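Removed: one protein chain of the complex. Kept in place: all other protein chains.
Order of writing sets the labels: A and B. Residues in every chain begin at 1.
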């Protein structure tokens, strides 16, 4: 494993090894896997869990880190080939990434979707370009359409809850005051598919996922995949209700129109405890955090035992350490 | 000691032990008290001394740290119970604090007063909420109405200057171009009261402290407490003149009105060397820093031997290390 860009291109065997190591590190947090190693962290977007858990985990593995924040403490980066850089971008990734790679042993980067062009975002072009340019092992800390650290933590969490490999996983759309990208939905769905689960995407009409996202799930091993607007049908028998908001892909790149389209959905698409009581009493509630309380989900759900969001977040630490430890072996090899 | 939220709820015995350990660490800066420990630092407001001294001290104790800055590199946090989070706050402390607690062994947070509601700020509600939510020992890095790291450093500094426990401590108001909260005045006064000092608060009419702040001082052990507008009476015999600005508590939450009220006070309420020459030649000058030179206090005071502001700041490092070392024992226990 040279890079950790996505769960989607990892074999089941590698994923199992990472999960096994994460479970070990959860019981035995300190090691010297990153002794004398520096991990470079680049955040083009805000972070709480990822920044804190990466820095904490690196320390616990005996390593150290630095943090670069383009547009805040550092230069805005350019990604386009042949760009005439007379605007706000001051440095091209063709320089920035090779240079940072000279200062660290592993490089982790967060770079959210621009939401201009759906095909480009689904292709995760920027993350791919940077991984290609990196002279050292590379970790995706959330990209335009993936969030593999979250997906691996979610897998571990679902395992810990004793939820079987082929049980029912529901990804429910929820209202959000801003247009959100496909990174977490795609990562969560791929994870569920790779686990072999029965997948239902629940959302209002118009919020179907792009064809590419639907069709890839079958090939990853999902027991079944369907989009369902009817709440009863969608939730019935679910063991997991994973909540996330995303944009209408047909309105991708037009946030104003998209926001108008969703405004009427606010009341009915805040996840409520009643959803569980009525349709899915045995389902766990999952969310990647941060979550807007009483907009995306009501307090009663989050403050209930069925919510495992804190456990998901804790597991970010353990799985990321397993990933870093494995990449560090790559450095030595 | 599970948390370090305030000096006010610590016994004299615990305070003496912390001061003793701080003196030891001042002579012997390196230890392994934080070996394998991660300290999470959350700054909702700017910092120079606190950020630098915490990170330096943690390193000197063999530990490591991460820094989260909501609104800068991280999400704006919500504090209200039941909030409908459709505005600028993206994550509730009900998630953020438990999650951060999973990534660290000790959590330190800075969160200044909102200055909307005096009672809430004096109650230090936000800091209390966060400490309650924290699964790990918690340090107040300056809150709405307290700054215990500063107070403990000030105590050590006054001790080092050989100033007796019951001598005269004057807190003088000074002009400042912005309305400032009660955090440092309250922390400094509580400290002086717990030392058993004779306390005089010196300020212009209208700048009396809230009743709650005055009355608590007597119960903390102050030899005497009084508000005095007359400079001669206030300063006569003082061994410490501690300078700070604060708002008129009767105009709390109305910064514009408050600023108008104080505009005439600028000239007479910049601390001057002549104050000392005329009334208090043996007084030391103290300030928590940062200080606006020639607005709150003239250069001649700060550049004079009577100023012990750098010593106060240095002692921040030593007392905080003593606090962290003690909390780390709590983690082990």
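By definition in this document, a contact is a pair of C-beta atoms (placed from the backbone, for glycine too) under 8 Å apart; a residue touches a chain by one contact, two chains touch by 3 or more.
Treat the numbers as computed from the prediction; the structure is a model and nothing was measured.
J.: From the listed residues A:40, A:108, A:137 or A:210, report the one that touches the chain absent from this view.
T.: Hidden-chain contact among the options goes to A:40.
J.: Would you mind spotting which of B:9, B:268, B:294 or B:329 touches the chain that isn't drawn?
T.: Considering all chains, including the one not shown, the answer is B:294.
J.: What chain A residues would touch the chain not displayed?
T.: Touch with the absent chain occurs at residues 36, 38, 40, 64-66, 68, 70, 72-75, 78, 82-86, 89-92, 94-96, 98-100, 102-104.
J.: Since one chain isn't shown, list which residues of chain B touch it in the complete complex.
T.: Spelled out for chain B, the touching residues are 30, 43, 46-49, 51-53, 55-57, 59-60, 64, 67, 69, 72, 177, 289-295, 299, 302-303, 309-310, 313-314, 317.
In this text, only the chains that are shown with their structure count from here on.
J.: Where the CA atoms of chain A average out and where those of chain B average out, how many Å apart are those spots?
T.: Inter-chain centre distance comes to 40 Å.
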